[in-house]
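Note that this complex is displayed minus one protein chain, with the remaining chains in position.
The block that comes next holds chain A.
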Amino acid sequence: MTHRSGPISRRALLAGIAAAPVLGACGGVSTTGSGGGAGSITLMSNQFSPVEEKQRFERILQERVTGEKVAFNQVETGIFASTLQTQADAGKVRISVAGALHGDLAPHASRLTDLDDVLASLSDRGFAEELTGLAKLGGSTTKYIPWMQASYVLAVHKKALQWLPPGADVQRLTYDQLLTWTTAARQANGGKPVFGIPAGVKGLYHRFFQGFLLPSFTGGQITTFRGPDAVTAWEYMKQLWAQTARASTTYDNLQEPLQRGEVLIGFDHVARLVGAPAGRPDDWLMVPAPSGPKGLGYMLVLAGLAIPAGAPEPAKAKNVIRALTTPEAQIDVLRQNAFFPVTNAAVPGDLPGAVALAEAAVKAQREAPGAILSLPPVGLGARDGEVGQIFKNCFKEICLDGRPVRQVLDAQARELDRILGELRIPCWRPDPAGNPCRVA
């Protein structure tokens, strides 16, 4: 073994191998989150995860929160829960303000400062009683200050109206009319579906089942999960899916496919729809979700601002909360990120076209006769993802894999019940507040 000549010198080989991981390591990202610097306080939130929304909110913080310097730390829901929990339980709280959905704050009620004094000082804001009631998180004191609200609606390109079934009012659709409409539209469109749902990896399609389809068909979300009405709902979903764009399983939001013209009718969170009509609002409609046999199920997304117990700079934190509930800040958030005011802030007439459309649709949905309010799951904490996944699994198995509805619902109900059995939490709307919440 002496003659070892090869086409490449050993040095070149080694250099090549050594260079590979070094070059590969160059793509690192900072994971430390906020970079506020000295004197600033941290606002941690699981909202505004799309980077454009995050940047726009950071600008709003700069402009509207003039007294304090705020570092905005945007995290995933799971990280939000574990950070709040570990910091509070270890007595080393670094976060001054936590902004999240009602359901994300609920499990941390005991870790949050009472904010009755702040709410009292904000009497001029005109929070709806329904919202301040929710903000007590089931107790007697205020645990968070309502921050903003949102919902999900249908965005419709006016081109799709030509296929609307006769007698149907696009502002007051039923689920059956939606199916007839999407079927006719698909046929007229050369067999290409025009309806889309956000069923991508980061899409919020489970909210469609939790807050819209199932409440409209069954009147509940959890207790009625496997009842006969739920079977009807999923059989309906199977038919609707047959008329839905196949690429929906790649849509994380609907505004991009709508804007590209891939689909003409789409259901999504308003913040993930407003990009579609942004350029030409006159071509678009935003309408309330359809209604089913039990009424118009819709999901209210309410976000609040809380202060963890033992947070640094609580006085500054309260100032930040006050600043974010001013009419100016509320309208800025509406204008730029399409989350709606929770206060009596007057909605100006010069809203961007898309936001005005969304505002009207959300209002009509809330005030519709037979509206059934549902909340995103409350009190699930870190298990929120798993419960959402149950609804996504139903969709995958029933609609994508074509399994029998009854069998899938029974199997998934067992999983759901097992999680709920471990959590022992009360039900949330629209289910009756039974304790503990279980699948019937």
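As a convention for this text, a contact is a pair of C-beta atoms (placed from the backbone, for glycine too) under 8 Å apart; a residue touches a chain by one contact, two chains touch by 3 or more; residues count from 1.
Here, contacts and distances are computed from a predicted model.
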Per UniProt record, name of the chain withheld from view ["Heme exporter protein A", "Intradiol ring-cleavage dioxygenase", "Carbohydrate ABC transporter membrane protein 1 (CUT1 family)" or "Lipoprotein"]: "Carbohydrate ABC transporter membrane protein 1 (CUT1 family)"
Selected from A:A128, A:L400 or A:A440 as touching the chain missing from the view: A:L400
Touch with the omitted chain, as defined above, among A:S49, A:S121 or A:T250: A:T250
Touch criterion as defined above, residue of A:G78, A:P165 or A:G295 at the omitted chain: A:G78
Chain A, residues in touch with the chain not shown (by the definition above): 1-8, 10, 12-13, 16-17, 19-21, 23-24, 27, 76, 78, 81-82, 200-201, 246-247, 249-250, 382-386, 389, 393, 396-397, 400-401, 411, 415, 418, 422
